[in-house]
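Some chains have been omitted; the remaining ones sit where they do in the full complex.
Naming follows writing order (A, B and C), and every chain is counted from residue 1.
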Amino acid sequence: MKAAVLVFPGSNREGDVAQAIELVTGRKPQMVWHGDGDFEKTDLIVVPGGFSYGDYLRCGAMAALSPVMAEVKKRAAQGVPVLAICNGFQIVTEAGLLPGTLMRNAHLKFVCSDVHLKVETSQSLFTNRYQAGQVIRVPVAHAEGNYFADQDTLKRLEDRGQIAFRYCAPDGTVDGTGNPNGSIRNIAGVFNETKTVMGLMPHPENAVEPMFGGSDGKALFEGLVEALT
Amino acid sequence: MKARVHVTLKNGVLDPQGKAIGHSLNRLGFPEVGDVRQGKFIELELDETDKAKAKARLDEMCRKLLANTVIENYSIELVG
Amino acid sequence: MSGNGVSVEKNPPVKLPNEPVITPQIVAEHGLSPEEYQRVLAIMGRTPTMVELGIFSAMWSEHCSYKSSKVWLKKLPTKAPWVIQGPGENAGVIDIGDGQAAIFKMESHNHPSYIEPYQGAATGVGGILRDVFTMGARPIANLNALRFGDPAHPKTRHLVSGVVAGIGGYGNCMGIPTVGGETNFHAAYNGNILVNAMTVGIAPTDRIFYAAAAGVGNPLVYVGSKTGRDGIHGATMASTEFSEDSEEKRPTVQVGDPFVEKLLLEACLELMATDVIVAIQDMGAAGLTSSSFEMAAKGGLGVIVELDKVPMRETGMNPYELMLSESQERMLIVLKPGTEEQARKIFEKWELDFAVIGHLTDTERMVLSWHGDIVGNIPIPPLVTEAPVYERPWTLTPLPAVLDAASVPVPKDWRASLLALMSCPDLASKSWIWHQYDHLIMGNTAIRPQDGDAALVRVNGGHKGLAMTSDCTPRYVQAHPETGGRQAVAEAWRNITAVGARPLAVTDNMNFGNPQKPEIMGQFAGAIMGMAEACKVLDFPVVSGNVSLYNETEGRPILPTPTIGAVGVIEDIAKAVGSRLTQAGLGIVLIGE
């Protein structure tokens, strides 16, 4: 699997995700600067976490307008898979690749902590190594991860199986206790209609080694390798 | 020319920041405070003398960058 | 170039329009005593200009000159075979094997954090990060030691939430994990909180960068953010008299821009990977003044600074303001000749300001020019050698009487006592703080906050880890400074060993009250003696540190607080142990006296 990781001014988890990809594929992904409207062909595009453009104005707003994102939109339309994590999720929603938006956490504070996620479906490139209903533990680290969409959009997402992950309690119960940021319906990650674009707030790339935060996130990358190689 | 842009959340969109400010004010001894909404206020210097043109350009800036029209409204005001 | 260097030296500086006459009041407002001003006159051989006075004032401030603490700091052991650079540079450097060095330091931002907790704390983190990456290191972890007033005091809540948000706001955006620290509460800090921030970075031992300038004619380059009127040196009156529009030019609080600092970090590391840097120094306290001065002084050279070339954020700025501004996210670099364009490209790629603002000379003078006029001309060596150093009178705190254990009543209700202890603010969980700090970014955090006595961070994907901690128990230091100083070092040592690492070196942050009071100076002296003794016994050298004095409100000092930051190494991180009880049925053993 050939992967490209985008780098914006202010990105800061690009190294983490590159490390995770290298761990499962044995090769370093291509790092793509925000000004590059034209980068090498790849099997997967990753929009990483961080504070692109300082997260000023609105998280992801300025990055969404960069030359590289114009190209990402083009390739996503052609079906190239896009994995968007944390600030990446904010960027792709601003760019219109995924519905909804990420607002300030309900408690207004930055939160860095392990959370539990319920995998909603195994029927996707990104989740094929998990079982539907499985509970995994990965960290979050954000101040604006409070997913919001209007009722029509939410209904459409639910009806079409476009919810990827929901925050839950360790036993899998989806209720307020496991929700770190106030996200509507505990949504932690969503797909586009074709399930080729996935955005999520948690950091599977920081859960790929048992000694460093557990390894529940590793299957996501392994699943991608399996699907895309 | 100077312009002032207000960006506010649309009705019906939850405003966690506004809510938290309201709560805090209530707790700090301002029980008379009801609903609170927080928006952005952006002041721009423009190198443009034609008012109509400036307005059209500002409108474009708002739609492109300053506001997320899925959840936000904006209003433009020209000063001086 | 230095062609005009010679004639330049002979020209007396030109007075700026509206330049006030220097009165004893202006001198006092610059924090210089009459005796210190006499030294200024002797060095200059004439009355200084305002900008020159401002430079003396900054360089001879307690903060930059360590005039009250210097004689005592010399007592700390600073050497060991693994020490590459002890005190005297931007940060301390130790060898951790495999061609790698750990670079670290702690620094205070106490007063600014009390005035504006979010920005004060944020810029404190920004400053210490720059100290570490200036030397070529990529920062791998941050720690912070915080002291607040009584939780019931009306200001405490506001200060705590602002400081914690500011530390998180800056560190999180920079993408450096904040992995540890300490937080205590005591009424003695009601009007004077302590914010001590520590950064640890890693660099190859053969790619470490220093501040000493070299090479006559080499260009002096300014990079980073533009200069504004941020935190201009205390002399309010002087700077307002200086301007036509005093409201506009009021000295203001420094505001940090972690986004720009992140770009500056990446740009500096990119430049450092090339071979063009002669010397580099961040612009911290006293900004352009101390950075240019120190680079020239350390290299035994002179410097010409063309102030009109400095990138400015505001209109109408004058040389005084430019020299004394504390605008954040700026660096000064001496480049090898002819490499300006190569360097410029890197900084422009990262959308940062880049300007050649002068060059090195062989005159050992700092010459300031402003649109072609010389506005300042100071000999460098005497400003350093003639700097005031005080051996302040001190009275040692006597050992308190031993408390008879039998006189302490046995608790009636053990359960209630335990609960009372666990819920007291000093002992209660601090997870509400560190959950606001990204402590996992970089994917190397092996022992997180609360999971061990020290944090443990893997070094660049290998097997090696660095353990780090910050410790001090101010009420011990208050009771008996020597014992308290010893204890703080010993505790840091124990915490490093408790996770399985070998303790290597210390950085410190000496937070004390007014050194002009003999009993406060005695606390300082006592703490240093205790620390020195412990460090010697443990072979635990001090490689960097910072002193913050005059922490008092209305004559009431804080508790003496010598914060100890320590770093240790573990060869195989898989062998580390935390303090979390991971399995039922294991035995618990008590060791020691």
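As a working rule, a residue touches a chain if its C-beta (ideal position, glycine included) is under 8 Å from a C-beta of that chain, and two chains touch if they have at least 3 such contacts.
Owing to the predicted nature of the structure, the values given are computational and were not obtained by experimental measurement.
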{"item": "Total chain copies in the file, per protein type", "value": "A x1, B x2, C x1"}
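Basically, only the chains that are shown with their structure count from here on.
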{"item": "Separation of mean Cα positions, chain C and chain A [Å, integer]", "value": "37"}
{"item": "Mean-CA-position distance for chain B and chain A (Å)", "value": "29"}
{"item": "Chain centre separation (chain B, chain C; CA means) in Å", "value": "39"}
{"item": "Interface hub residues of chain A, defined as touching at least two other chains", "value": "none"}
{"item": "Residues of chain A defined as touching chain B within the complex", "value": "57-58, 61-62, 65, 94, 101, 103-108, 146, 148, 150, 182"}
{"item": "Chain C residues within the chain A interface of the complex", "value": "165, 168-169, 172-175, 257-260, 262-263, 350-351, 434-446, 458, 461, 573-574"}
{"item": "Residue ranges of chain B in contact with chain A within the complex", "value": "12-14, 16-17, 20, 40, 64-66, 68, 70-71"}
